[in-house]
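Missing here: one protein chain of the complex. Every other protein chain is in place.
Per-chain residue numbering starts at 1, and chain names A and B are given in the order in which the chains are listed.
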Amino acid sequence: MVLHPDRFLPSDPAVRGIARRLLGEVESLPIVSPHGHTNPRWFADDAPFESAVATFLWPDHYLLRMLYSQGISLGRLGIADRDGGPVERDHRKIWRLFGEQYYLFRGAPSHQWLDHVFGEVFGIPGRLSAATADEFFDAIADSLKRAEFRPRALFKRFNIEILATTESALDPLVHHAKIAREWDGRVITTFRPDDVVDPEFSGFADNIDKLGVLTGEDVSEWKGYLAAIRARREVFRAHGAVATDHGHPTAATADISLADAEVLYAKVRRGAATPAEAELFRAQMLTELAQMSLDDGMVMQIHPGSFRNHNPALYAKYDRDRGADIPVRTEYTRALHPMLSRLGNEPGLTIILFTLDESNYARELAPLAGHYPCLRLGPPWWFHDSPEGIRRFREQTTETAGFYNCAGFNDDTRAFFSIPARHDLARRSDCAYLAELVATHRLEEDEAAELAVDLAYRLAKAAYRL
Amino acid sequence: MVLHPDRFLPSDPAVRGIARRLLGEVESLPIVSPHGHTNPRWFADDAPFESAVATFLWPDHYLLRMLYSQGISLGRLGIADRDGGPVERDHRKIWRLFGEQYYLFRGAPSHQWLDHVFGEVFGIPGRLSAATADEFFDAIADSLKRAEFRPRALFKRFNIEILATTESALDPLVHHAKIAREWDGRVITTFRPDDVVDPEFSGFADNIDKLGVLTGEDVSEWKGYLAAIRARREVFRAHGAVATDHGHPTAATADISLADAEVLYAKVRRGAATPAEAELFRAQMLTELAQMSLDDGMVMQIHPGSFRNHNPALYAKYDRDRGADIPVRTEYTRALHPMLSRLGNEPGLTIILFTLDESNYARELAPLAGHYPCLRLGPPWWFHDSPEGIRRFREQTTETAGFYNCAGFNDDTRAFFSIPARHDLARRSDCAYLAELVATHRLEEDEAAELAVDLAYRLAKAAYRL
Partner (left out) sequence: MVLHPDRFLPSDPAVRGIARRLLGEVESLPIVSPHGHTNPRWFADDAPFESAVATFLWPDHYLLRMLYSQGISLGRLGIADRDGGPVERDHRKIWRLFGEQYYLFRGAPSHQWLDHVFGEVFGIPGRLSAATADEFFDAIADSLKRAEFRPRALFKRFNIEILATTESALDPLVHHAKIAREWDGRVITTFRPDDVVDPEFSGFADNIDKLGVLTGEDVSEWKGYLAAIRARREVFRAHGAVATDHGHPTAATADISLADAEVLYAKVRRGAATPAEAELFRAQMLTELAQMSLDDGMVMQIHPGSFRNHNPALYAKYDRDRGADIPVRTEYTRALHPMLSRLGNEPGLTIILFTLDESNYARELAPLAGHYPCLRLGPPWWFHDSPEGIRRFREQTTETAGFYNCAGFNDDTRAFFSIPARHDLARRSDCAYLAELVATHRLEEDEAAELAVDLAYRLAKAAYRL
């Protein structure tokens, strides 16, 4: 298999012709990746990547969840559990199992991304399967030994202009510091304070203690706690951060009085909050964090609506991020009302909203972003970064929010090798959408060409103030 | 730019050919506009319209909200606030700003509608932009001075068979009376009693007082209050009204006992109702109003699901209808159950349901309208009157409700000049959908041709009993 030059473009020949011309405007643009989860150590140390298994399979919860859903244990995939259960150690055997099961991903974006990685990044012809797994394994192993497959070389080859990672508020940011000292690739951090903002986050009390130690602020009370968070934001900004990120269960915000906030914090601090109080605390913190964003200029990203660690047995054995996060229905119109009532008209504030509940695109998100000057819509998130997901997003948001209230594309990935593939898929999907608007005479081609560049490049830079 | 003759039709040449033939059946049909918000004074006084800014920009909250969302203050657009903030008075400067920002509407239906107004109604070639804003401004100003651009002349030129406006229950209807005396254009009113039915409507207590004065009924108690509403309905019917309209926050209905209703009304009347009681009162009133519709034959329209005036700062400065109404999730199956249990099988009753929550199309609305004889589905409402919105409506309702449980098209606009554009877009979108059914052999072309006329013309007349 070689990647088809017209992949993801409309099948109708006339529309495809338009889409090809639009794609010509954007396919060689640099990659702007303002939100993601790659490991900054890769770029700090520039060590070779390990095997195909360690590089592609283990960090990719899209792959793990699908294999697990079909009855393949994580142990057979080489992932050790806390109870010391059986684990396959032979990477080649694991890769063969993956090759044998690769057909499970037919029609899923994971298949498209990996095909791009294998074909474009590694230049391997053919399709991964039981029959070709060894060939792929060896070809990848050979390449990964070469200097041009080291992280920094790939970063340049991938034409990445800027790459944001995401770190906990407590992270020492040593990798970013080293990158800044040693290298000219622009890898910036993002401030993600869930572990010190969400009373139900595991280890919350300890995290607050650490926050106090790290900042020298008195976190025993509300005022000092907020000051500590402000202090960490400043450190993050010094390491290049332009944005914060908040992965709350809901989009709830609140705007309670200072006195009430002090009492609530005291209760949260001593671990005595009920679930409703924990929710109120997170809600109040979103408003406080928005206020801080207005003050220090960091762009705020809200990623609500995931029921984290839904599978308790798996969580107990393997910890977070093993593919058992499941979306829940999410509400925005009422949830954001307290925060927007206080800050929604501030010209200096930018808040980017994401969702895992697509029923909000047309109903709540496009109308909100199509009104409040501080709001922008984040791109289709997580389970929705497929050609269909991108088309649904455009079809359901453009009529009310237009294109210019969107924040451009995010790859949002920990799979570094797939970054070009994800941007390629998004650019092609957007060109397909624009070509259909041109072909049905809703947009002229010169406008579509300008929009293609906006969607692929300019809007992300504008939204994240890069 | 000249409007493309195949705008909004499918790009596939064979399907487009079918769609063109279907469009040929409907494009010159008269416009039936049974639900909208144009100003009856226009037709009563027949005065020339003002400038492009006053005519197109100011009354159109679609335009204002998008511009505001991109950081353009309403003052710069010429809209005065209550605090006496800065306001641009020069219409030409405002129009230039609009021309410069017109690209924001790319892909949104507002762009399509305005292009139609500029190109078809005013005959202006080219595209509105910073470069052409003056030219457009002048051309529009020249036209608006001419007799054929007066409201009554345009009404005839637009081939409007009937146009319904919407008035408060307390409206004196003087414009409709004048129109009826002086002119043969059929401009009818619609009875919208939210201000005397919703205890949370601003000025509710005063409104009830006015209702009592206007009707001579004793509105101090439930029975007199209902009689007063019945009396106003009669006045509206005498001014041509065939329908009522109800813009409640939810679709909740109730069917409580007479004794309970009397107690509830007394509480509401003295301003002592809790939010839950206010909701129950609105719910009970929907059932009472449905009973009145059964008695007097007025078609009932329910438009639920908007969180009105979401932006309190904007509301305080500029009052209602400035683009800060945001949809919320809406429920119908349980909400309508009390009313439908009492009246759902009445052959003499018609209730048209609208939604801002498209997740209801297939789940609740099509199954309800596909069963209850009194129910019809209103067309895609407000944020959903785009080609995509119309396609989603058809694709998600036709399988269960068919075409014949739908109420035809509503333009629902206060933008008089855009009425032909909106019907044009709807007719073309429906022809595109029908053509696809023909091309995939799910409908024969003679059936599609009959349906095209039904959707563009006959169903609206049937549903509204015109």
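The definition used in the following text is that a contact is a pair of C-beta atoms (placed from the backbone, for glycine too) under 8 Å apart; a residue touches a chain by one contact, two chains touch by 3 or more.
Just so it is clear, the model here is predicted, and its values are computed rather than measured.
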| item | value |
| --- | --- |
| Among A:His310, A:Arg342 or A:Arg414, the residue in touch with the chain that has been omitted | A:His310 |
| Residue among B:Leu340, B:Leu353, B:Ile390 or B:Ala460 that touches the chain left out of view | B:Leu340 |
| Touch with the omitted chain, as defined above, among B:Glu50, B:Asp134 or B:Glu399 | B:Glu399 |
| Those residues of chain A which, in the complete complex, touch the missing chain | 1, 3-4, 6-13, 65-66, 68-71, 103-109, 111-112, 127, 307, 310-314, 323-329, 356-359, 383-384, 386-389, 392 |
| Hidden partner chain, residues of chain B it touches | 12, 14-15, 331, 333-334, 337, 340-341, 344-345, 347, 359, 362-364, 366-373, 375, 395-396, 398-405, 436-437, 439-444, 447, 450-451 |
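Definition applied: only the chains that are shown with their structure count from here on.
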| item | value |
| --- | --- |
| Euclidean distance of C-alpha centroids - chain A vs chain B, Å | 39 |
